[in-house]
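Left out: one protein chain. Kept in place: all the others.
Right, chain A next:
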Amino acid sequence: MTEVLLEARGISLGYPREQGWQSVLENFDLQLAPGEVITILGPSGVGKSSLLRVLAGLQQARAGSVSLLGEPLQGPHPRLAVAFQDPSLLPWLSLESNVAFGLDFARQPTLAASERRARIDHAIEAVGLQHAREQYPAQLSGGMAQRTALARCLARQPQVLLLDEPFGALDEVTRADMQQLLLQLIARHNTAAVLITHDIDEALLLSDRVLLLGNHPARTLGQWHIDLPQPREQRVEELGALRIDILKTLRRASRTPEPSSEPMPLPSETAHVPGRLHPHSS
(Lines give C-alpha, C1' and ligand atoms only; values in the text may rest on other atoms or scores of the structure.)
Protein backbone atom coordinates (compact mmCIF):
# COMPACT_ATOMS: atom_id res chain seq x y z
CA MET A 1 0.00 0.00 0.00
CA THR A 2 2.90 2.32 0.55
CA GLU A 3 3.79 4.26 -2.53
CA VAL A 4 7.04 3.20 -4.20
CA LEU A 5 9.22 5.91 -5.70
CA LEU A 6 12.02 3.90 -7.17
CA GLU A 7 11.82 0.23 -7.82
CA ALA A 8 14.37 -2.24 -9.13
CA ARG A 9 13.44 -5.80 -10.02
CA GLY A 10 15.77 -8.65 -10.77
CA ILE A 11 18.73 -6.49 -11.73
CA SER A 12 21.73 -8.42 -13.03
CA LEU A 13 24.78 -6.73 -14.38
CA GLY A 14 28.27 -7.54 -15.50
CA TYR A 15 31.06 -6.58 -17.85
CA PRO A 16 32.68 -8.19 -20.86
CA ARG A 17 36.08 -9.70 -20.11
CA GLU A 18 38.79 -11.13 -22.38
CA GLN A 19 37.17 -14.53 -22.15
CA GLY A 20 33.44 -14.01 -22.22
CA TRP A 21 31.54 -12.27 -19.53
CA GLN A 22 32.02 -11.47 -15.86
CA SER A 23 28.84 -11.33 -13.88
CA VAL A 24 29.13 -8.73 -11.12
CA LEU A 25 25.71 -8.61 -9.50
CA GLU A 26 22.69 -10.86 -9.78
CA ASN A 27 19.02 -10.65 -9.05
CA PHE A 28 18.93 -7.42 -7.09
CA ASP A 29 15.63 -5.99 -5.88
CA LEU A 30 14.91 -2.65 -4.28
CA GLN A 31 11.87 -0.65 -3.34
CA LEU A 32 12.35 2.88 -2.15
CA ALA A 33 9.45 4.63 -0.41
CA PRO A 34 9.04 8.43 -0.22
CA GLY A 35 11.26 9.94 2.45
CA GLU A 36 13.09 6.68 3.02
CA VAL A 37 16.87 6.36 3.28
CA ILE A 38 18.30 3.06 2.14
CA THR A 39 21.97 2.24 2.30
CA ILE A 40 23.52 -0.34 0.09
CA LEU A 41 26.43 -1.73 2.03
CA GLY A 42 29.15 -3.90 0.61
CA PRO A 43 32.89 -4.32 0.30
CA SER A 44 34.81 -2.52 -2.47
CA GLY A 45 34.55 -4.05 -5.89
CA VAL A 46 31.27 -5.76 -5.16
CA GLY A 47 29.46 -3.71 -7.80
CA LYS A 48 27.89 -0.88 -5.81
CA SER A 49 28.87 1.93 -8.17
CA SER A 50 27.75 -0.07 -11.19
CA LEU A 51 24.42 -0.72 -9.49
CA LEU A 52 23.96 2.95 -8.73
CA ARG A 53 24.59 3.83 -12.38
CA VAL A 54 21.88 1.35 -13.33
CA LEU A 55 19.47 2.87 -10.79
CA ALA A 56 20.30 6.31 -12.22
CA GLY A 57 19.56 5.23 -15.78
CA LEU A 58 23.18 5.77 -16.79
CA GLN A 59 24.00 2.15 -17.51
CA GLN A 60 22.08 -0.73 -18.99
CA ALA A 61 21.53 -3.76 -16.79
CA ARG A 62 21.88 -7.17 -18.39
CA ALA A 63 18.57 -8.24 -16.93
CA GLY A 64 15.85 -6.72 -14.81
CA SER A 65 14.13 -3.37 -14.81
CA VAL A 66 14.15 -0.08 -12.95
CA SER A 67 11.09 2.09 -12.62
CA LEU A 68 10.61 5.54 -11.22
CA LEU A 69 7.15 6.64 -10.07
CA GLY A 70 5.71 3.57 -11.70
CA GLU A 71 7.20 4.20 -15.10
CA PRO A 72 10.13 2.28 -16.57
CA LEU A 73 13.33 4.30 -16.40
CA GLN A 74 14.71 4.77 -19.91
CA GLY A 75 17.67 6.96 -19.09
CA PRO A 76 18.68 9.81 -16.79
CA HIS A 77 15.62 11.42 -15.27
CA PRO A 78 15.15 15.03 -14.03
CA ARG A 79 13.54 13.85 -10.77
CA LEU A 80 16.65 11.83 -9.94
CA ALA A 81 19.90 13.40 -8.80
CA VAL A 82 23.17 11.53 -8.58
CA ALA A 83 26.22 12.37 -6.53
CA PHE A 84 29.12 10.33 -7.81
CA GLN A 85 31.90 8.81 -5.77
CA ASP A 86 34.05 11.68 -6.97
CA PRO A 87 32.72 15.28 -6.74
CA SER A 88 33.05 15.65 -10.55
CA LEU A 89 33.17 19.44 -10.44
CA LEU A 90 33.93 21.36 -13.62
CA PRO A 91 37.24 23.15 -13.04
CA TRP A 92 36.43 26.14 -15.26
CA LEU A 93 33.30 27.05 -13.31
CA SER A 94 33.15 28.82 -9.96
CA LEU A 95 31.57 27.01 -7.04
CA GLU A 96 28.33 28.87 -7.65
CA SER A 97 28.25 28.02 -11.35
CA ASN A 98 29.03 24.41 -10.53
CA VAL A 99 26.02 24.31 -8.22
CA ALA A 100 23.88 25.88 -10.94
CA PHE A 101 25.21 23.52 -13.60
CA GLY A 102 22.43 21.71 -15.40
CA LEU A 103 19.54 23.72 -13.95
CA ASP A 104 18.85 25.39 -17.28
CA PHE A 105 19.29 22.31 -19.47
CA ALA A 106 16.45 21.84 -21.91
CA ARG A 107 15.29 18.56 -20.41
CA GLN A 108 15.21 19.87 -16.85
CA PRO A 109 12.07 21.55 -15.56
CA THR A 110 11.95 25.21 -16.57
CA LEU A 111 12.66 27.61 -13.72
CA ALA A 112 11.88 31.30 -13.43
CA ALA A 113 15.01 33.36 -12.91
CA SER A 114 14.05 34.24 -9.34
CA GLU A 115 13.31 30.61 -8.46
CA ARG A 116 16.60 29.55 -9.98
CA ARG A 117 18.45 32.19 -8.01
CA ALA A 118 16.73 31.15 -4.78
CA ARG A 119 17.50 27.47 -5.26
CA ILE A 120 21.17 28.12 -5.88
CA ASP A 121 21.38 30.37 -2.85
CA HIS A 122 19.59 27.88 -0.61
CA ALA A 123 21.66 24.95 -1.77
CA ILE A 124 24.93 26.78 -1.17
CA GLU A 125 23.69 27.99 2.19
CA ALA A 126 22.56 24.50 3.16
CA VAL A 127 26.06 23.12 2.74
CA GLY A 128 27.58 26.17 4.43
CA LEU A 129 29.69 27.45 1.54
CA GLN A 130 28.42 31.03 1.11
CA HIS A 131 31.91 32.35 1.78
CA ALA A 132 33.39 30.37 -1.12
CA ARG A 133 30.83 31.00 -3.88
CA GLU A 134 33.33 32.70 -6.15
CA GLN A 135 36.10 30.16 -5.68
CA TYR A 136 37.14 27.62 -8.28
CA PRO A 137 37.36 23.87 -7.69
CA ALA A 138 41.16 23.94 -7.63
CA GLN A 139 40.96 26.19 -4.56
CA LEU A 140 38.51 23.96 -2.67
CA SER A 141 39.42 21.31 -0.11
CA GLY A 142 38.16 17.75 -0.56
CA GLY A 143 35.32 18.32 1.89
CA MET A 144 34.27 21.57 0.25
CA ALA A 145 34.25 19.88 -3.16
CA GLN A 146 32.04 17.09 -1.84
CA ARG A 147 29.69 19.63 -0.32
CA THR A 148 29.57 21.51 -3.62
CA ALA A 149 28.62 18.31 -5.42
CA LEU A 150 25.90 17.74 -2.84
CA ALA A 151 24.62 21.30 -3.29
CA ARG A 152 24.46 20.71 -7.04
CA CYS A 153 22.12 17.78 -6.37
CA LEU A 154 20.05 19.74 -3.84
CA ALA A 155 19.53 22.71 -6.16
CA ARG A 156 17.60 20.43 -8.47
CA GLN A 157 15.23 19.48 -5.65
CA PRO A 158 15.08 15.85 -6.73
CA GLN A 159 12.59 13.34 -5.44
CA VAL A 160 15.24 10.69 -5.28
CA LEU A 161 18.84 11.26 -4.32
CA LEU A 162 21.40 8.63 -5.32
CA LEU A 163 24.69 8.98 -3.46
CA ASP A 164 27.79 6.92 -4.18
CA GLU A 165 30.08 6.94 -1.13
CA PRO A 166 29.72 10.71 -0.96
CA PHE A 167 31.86 11.02 2.15
CA GLY A 168 34.46 8.43 1.27
CA ALA A 169 37.30 10.89 0.85
CA LEU A 170 36.65 12.92 4.00
CA ASP A 171 38.29 12.92 7.40
CA GLU A 172 36.32 11.69 10.42
CA VAL A 173 35.14 15.07 11.64
CA THR A 174 34.05 16.49 8.30
CA ARG A 175 32.44 13.18 7.56
CA ALA A 176 30.32 13.26 10.70
CA ASP A 177 29.29 16.84 9.93
CA MET A 178 28.34 15.93 6.38
CA GLN A 179 26.34 12.94 7.54
CA GLN A 180 24.30 15.11 9.87
CA LEU A 181 23.87 17.70 7.15
CA LEU A 182 22.60 15.08 4.74
CA LEU A 183 20.06 13.82 7.26
CA GLN A 184 18.77 17.34 7.91
CA LEU A 185 18.42 18.07 4.23
CA ILE A 186 16.66 14.82 3.51
CA ALA A 187 14.24 15.42 6.36
CA ARG A 188 13.59 19.03 5.35
CA HIS A 189 12.74 18.27 1.73
CA ASN A 190 11.30 14.82 2.37
CA THR A 191 13.69 13.43 -0.22
CA ALA A 192 14.20 9.71 -0.57
CA ALA A 193 17.76 8.55 -0.86
CA VAL A 194 19.82 5.55 -1.79
CA LEU A 195 23.22 5.85 -0.19
CA ILE A 196 26.07 3.61 -1.13
CA THR A 197 28.80 2.94 1.36
CA HIS A 198 31.35 0.38 2.44
CA ASP A 199 31.23 1.70 6.00
CA ILE A 200 28.95 -0.20 8.36
CA ASP A 201 28.79 2.63 10.88
CA GLU A 202 27.71 5.09 8.24
CA ALA A 203 24.96 2.70 7.19
CA LEU A 204 23.84 2.24 10.79
CA LEU A 205 23.80 5.94 11.56
CA LEU A 206 22.02 7.14 8.47
CA SER A 207 19.58 4.64 7.10
CA ASP A 208 16.07 3.39 7.63
CA ARG A 209 17.04 0.21 5.85
CA VAL A 210 20.35 -1.50 5.16
CA LEU A 211 20.88 -3.81 2.19
CA LEU A 212 24.02 -5.88 2.42
CA LEU A 213 25.70 -6.99 -0.80
CA GLY A 214 28.37 -9.65 -0.95
CA ASN A 215 29.82 -12.67 -2.73
CA HIS A 216 30.87 -13.13 -6.33
CA PRO A 217 28.77 -12.45 -8.22
CA ALA A 218 27.14 -10.26 -5.63
CA ARG A 219 23.65 -10.59 -4.34
CA THR A 220 21.69 -9.28 -1.39
CA LEU A 221 22.90 -11.17 1.67
CA GLY A 222 20.52 -9.58 4.11
CA GLN A 223 18.27 -6.67 4.82
CA TRP A 224 17.74 -4.80 8.09
CA HIS A 225 15.24 -2.19 9.17
CA ILE A 226 16.42 0.40 11.65
CA ASP A 227 13.64 2.26 13.39
CA LEU A 228 15.78 4.25 15.81
CA PRO A 229 15.16 8.00 15.72
CA GLN A 230 17.93 10.47 14.90
CA PRO A 231 20.42 11.36 16.23
CA ARG A 232 21.70 7.86 16.77
CA GLU A 233 25.24 8.40 18.04
CA GLN A 234 24.14 7.60 21.61
CA ARG A 235 22.48 4.29 20.73
CA VAL A 236 25.72 2.36 20.87
CA GLU A 237 24.18 -0.76 22.35
CA GLU A 238 21.41 -1.33 19.84
CA LEU A 239 23.58 -0.39 16.89
CA GLY A 240 26.42 -2.52 18.20
CA ALA A 241 24.31 -5.64 18.18
CA LEU A 242 23.16 -4.94 14.67
CA ARG A 243 26.70 -4.26 13.59
CA ILE A 244 27.82 -7.67 14.82
CA ASP A 245 24.93 -9.27 13.04
CA ILE A 246 25.82 -7.64 9.74
CA LEU A 247 29.47 -8.58 10.10
CA LYS A 248 28.57 -12.18 10.89
CA THR A 249 26.35 -12.36 7.84
CA LEU A 250 29.13 -11.01 5.67
CA ARG A 251 31.68 -13.40 7.12
CA ARG A 252 29.44 -16.40 6.74
CA ALA A 253 28.84 -15.51 3.12
CA SER A 254 32.53 -15.17 2.34
CA ARG A 255 33.23 -18.57 3.90
CA THR A 256 30.84 -20.31 1.56
CA PRO A 257 32.73 -21.71 -1.43
CA GLU A 258 31.77 -20.85 -5.02
CA PRO A 259 28.14 -19.79 -5.09
CA SER A 260 26.21 -22.78 -6.30
CA SER A 261 23.28 -22.52 -8.65
CA GLU A 262 20.86 -23.19 -5.84
CA PRO A 263 20.38 -20.16 -3.61
CA MET A 264 22.24 -20.22 -0.34
CA PRO A 265 19.83 -20.02 2.57
CA LEU A 266 19.75 -16.42 3.64
CA PRO A 267 21.61 -16.11 6.92
CA SER A 268 20.56 -14.43 10.09
CA GLU A 269 18.59 -11.58 8.65
CA THR A 270 15.90 -12.90 10.93
CA ALA A 271 18.09 -12.76 14.01
CA HIS A 272 16.49 -10.57 16.57
CA VAL A 273 18.27 -7.55 17.85
CA PRO A 274 17.08 -5.94 21.07
CA GLY A 275 15.35 -2.64 20.87
CA ARG A 276 13.49 -1.52 17.84
CA LEU A 277 15.71 -3.19 15.34
CA HIS A 278 13.85 -5.90 13.59
CA PRO A 279 14.16 -7.87 10.41
CA HIS A 280 12.57 -6.60 7.29
CA SER A 281 9.36 -8.34 6.40
CA SER A 282 8.43 -8.39 2.78
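Just so it is clear, a contact is a pair of C-beta atoms (placed from the backbone, for glycine too) under 8 Å apart; a residue touches a chain by one contact, two chains touch by 3 or more; residues count from 1.
The criterion applied here is as follows: contacts and distances are computed from a predicted model.
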item: Protein name as given in UniProt for the chain not displayed, "Bicarbonate transport system permease protein CmpB", "Thiolase domain-containing protein", "Urease accessory protein UreG" or "Phenylacetate-CoA oxygenase subunit PaaI"; value: "Bicarbonate transport system permease protein CmpB"
item: Identified contact with the non-displayed chain, of A:Pro76, A:Gly128, A:Gly142 or A:Pro231; value: A:Pro76
item: Contact with the hidden chain (one of A:Arg107, A:His131 or A:Arg255); value: A:Arg107
item: Residue numbers in chain A that touch the chain omitted from display; value: 56, 58, 75-78, 81-82, 84, 86, 88, 90-93, 101-102, 105-108, 136, 138
